[in-house]
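Every protein chain except one is present and positioned as in the full complex.
Per-chain residue numbering starts at 1, and chain names A, B and C are given in the order in which the chains are listed.
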Amino acid sequence: MSVLSRNQMAWRAAQDLPDGGVVNLGLGMPVLVSNYMPADRDIFLQSENGILGVGPEAEDGYEDRNLVDAGSRRITLRPGASIVDSASSFAMIRGGHIDVTILGAFEVAVNGDLANWDSRVPDKGPLVGGAMDLAAGAKSTWTLMQYNTRDGAPRLLQTCSLPLTAPGCVKRVYTDIAVVEVRAEGFVATEIIPTISAEDLRARTGASITVADDCRPLAAPTIED
Amino acid sequence: MSVLSRNQMAWRAAQDLPDGGVVNLGLGMPVLVSNYMPADRDIFLQSENGILGVGPEAEDGYEDRNLVDAGSRRITLRPGASIVDSASSFAMIRGGHIDVTILGAFEVAVNGDLANWDSRVPDKGPLVGGAMDLAAGAKSTWTLMQYNTRDGAPRLLQTCSLPLTAPGCVKRVYTDIAVVEVRAEGFVATEIIPTISAEDLRARTGASITVADDCRPLAAPTIED
Amino acid sequence: MAIDKRVQSAADGIGPVKDGAVVMVSGFGGAGFANILQDSLLEIGPRDITLVANSATHPFSHTHKLVEAGLVAKVIVTAARGRGSDLSPFELLWRDGKIELECVPQGSFSERIRAGGAGIPAFFTPPGYGTDLCAGKEVREFNGRPHVLETAITGDLALIRGDRGDRYGNVSFRFTQMNFGHAMATACGHTVAEVREALDEAMPQEEVQLPGVYVNSVVAVGGEP
Partner (left out) sequence: MAIDKRVQSAADGIGPVKDGAVVMVSGFGGAGFANILQDSLLEIGPRDITLVANSATHPFSHTHKLVEAGLVAKVIVTAARGRGSDLSPFELLWRDGKIELECVPQGSFSERIRAGGAGIPAFFTPPGYGTDLCAGKEVREFNGRPHVLETAITGDLALIRGDRGDRYGNVSFRFTQMNFGHAMATACGHTVAEVREALDEAMPQEEVQLPGVYVNSVVAVGGEP
């Protein structure tokens, strides 16, 4: 099996969402997770523009321009959904009422530091949105990202080189080649795709990483892109 | 004309309420003010349990036990009323969105200090409610009170002797014998009942008080008690 | 598992309560008292609880039963004065040093609870400055005006009263029934709502006043609307 596709990565992260949990999915790849939530689990998706209970995207012709998520997608509501204003939505986030947030990331450090909002493109304006609030406020912050940059540089690092989103917040990292937990003792790989050796993984990591004793093969079903 | 009755005092204070204003009336005598609001002014009464737009008390048989004001009166709503929770209600009060609050008082000091919540009855528990928030938060705080205690002691003082509700908040005092403004230069009587001389008034006041150049007779229509 | 927060009894909703727990109870002005839940808490009988409620002595709230039964080590309230000149059960215990009392201005009380639910540990506020209730608190000037630093209140258990609830924990309130219920539900580890009516289907989103994320259990207890 080769590296996981974006959809497969999203599928893999979705399998760990807690039944009955409240989950916020960041823009970009994380929002794909909503397509793969296990059917036997009842999960509420929160969107930071004030929705508790985001449903599927609206079908063509049934969109409502005032029913959007934080990523401007025209969506529907699931049964039991409710809507609040932005201040109340972030009271929910900051107050620890979100069980899991899955965010994109540029870099994650061995102490859980997250850098996901500023890649230092010259002269481009900043865009922080709710990233810092979600990273600091959710009970668990997971990231969903390629293990390495396009140039092959590591994203799992001893120390982040890019501006931080929040210190010490990341608990787990889902990638195309491994699932890595950020524990007190450092990065621990709990799943690795079969074609990658522990040695390969270490070479592609910018910090010390150990392989869990019970490390399993990282696998996902075939998903059409 | 003799001293004003409680209802006449309430009538007098009601005449100064601003058209289109938002007004909070404290428990006890101040709530009587709602009976005498000028018919040509459109005034919204706020109650700190979350009502904006308190209407008249409910008639017998039409009460709703869940529609009450902060004084537990079973009330109605006026057209345009809305209801929020306590945190939002005090955000409204603290945020300066109440034009006038009329509160009862034990003592008012020449610098505007208000004492209206703790008369130091031995062993009785405290009851502060929203008094401190209203006194500190309203744009204007007026008091409605007898000019003197039952024993004839002054309530308008150089310094309050009872525990403060809020420092420097009172702008105007409505009483049974005079209307007094609390100005930078001190107490200034702007209306006095005709049977009381300036000398009498000074003798019944616990601080220096001046009579305004344009001081008028304090008068109110006859009201059945 | 399809989420269903409806339970058969108050005791099922409350579950075990540890000695020393901080318990919040809604209700103000005669509306929104969670009395059936308080009766159940009395039977469960935890010791040394801290009670966070608007009043320790309101005759309509069963809070006084918890106090009289000796379950309460401390109250955080805005009112603790029995009616009339005789001492209430609370006042007798308080006079004899058998119960601790923290009296808080009502706006600071509601905002401290909201802050507890919103992840804000402390805030500066004008009300209470210069009064006995805020003696010893940190003071700082903003815009030339002194403010006191107030800290968040959080709890282990919130007992609130609503009108309708659904399987997702969404709650609606009738008129002024909401008062402190919303903030309390956000500020506690476990929230139980007693409601007149529990709905089989999801409440329409525009009727939800307290999102289900803040409610762990819903108990239908009937009663007049």
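Here is the rule we go by: contacts are C-beta pairs under 8 Å (C-beta built on N, C-alpha and C of every residue); 3 or more make two chains touch, one makes a residue touch a chain.
Being a predicted model, the structure only gives us computed values, none of them experimental.
Looking at the complex as a whole, the chain kept out of the display touches A, B, C. The chain that is not drawn here is touched, among residues B:Val3, B:Ala81, B:Leu162 or B:Ile223, by B:Ala81. Note that of A:Glu48, A:Asp176 or A:Glu191, the residue touching the chain absent from this view is A:Glu48. Within the full complex, the residue among B:Arg6, B:Arg65, B:His97 or B:Arg202 touching the omitted chain is B:His97.
Summarising the interface, chain B meets the missing chain with residues 19-20, 22, 40-42, 44, 46, 52-53, 77, 79-84, 90-97, 137. Contact between chain C and the unshown chain involves residues 111, 115, 118-126, 140, 142-143, 147, 151, 206-207.
Residues 48-51, 64-72, 74, 83-87, 89-91, 93-94, 118, 121, 123-133, 135-137, 163-167 are the ones on chain A that touch the missing chain.
Methods note: only the chains that are shown with their structure count from here on.
The leading chain pair by number of C-beta pairs in contact is B-C. Chain A and chain C have Cα centroids separated by 35 Å.
Distance between chain centres (mean CA atoms), chain B to chain C: 29 Å.
Across the assembly, chain C contributes 114 as residues in contact with two or more other chains. Contacts with at least two other chains are made by no residue of chain B.
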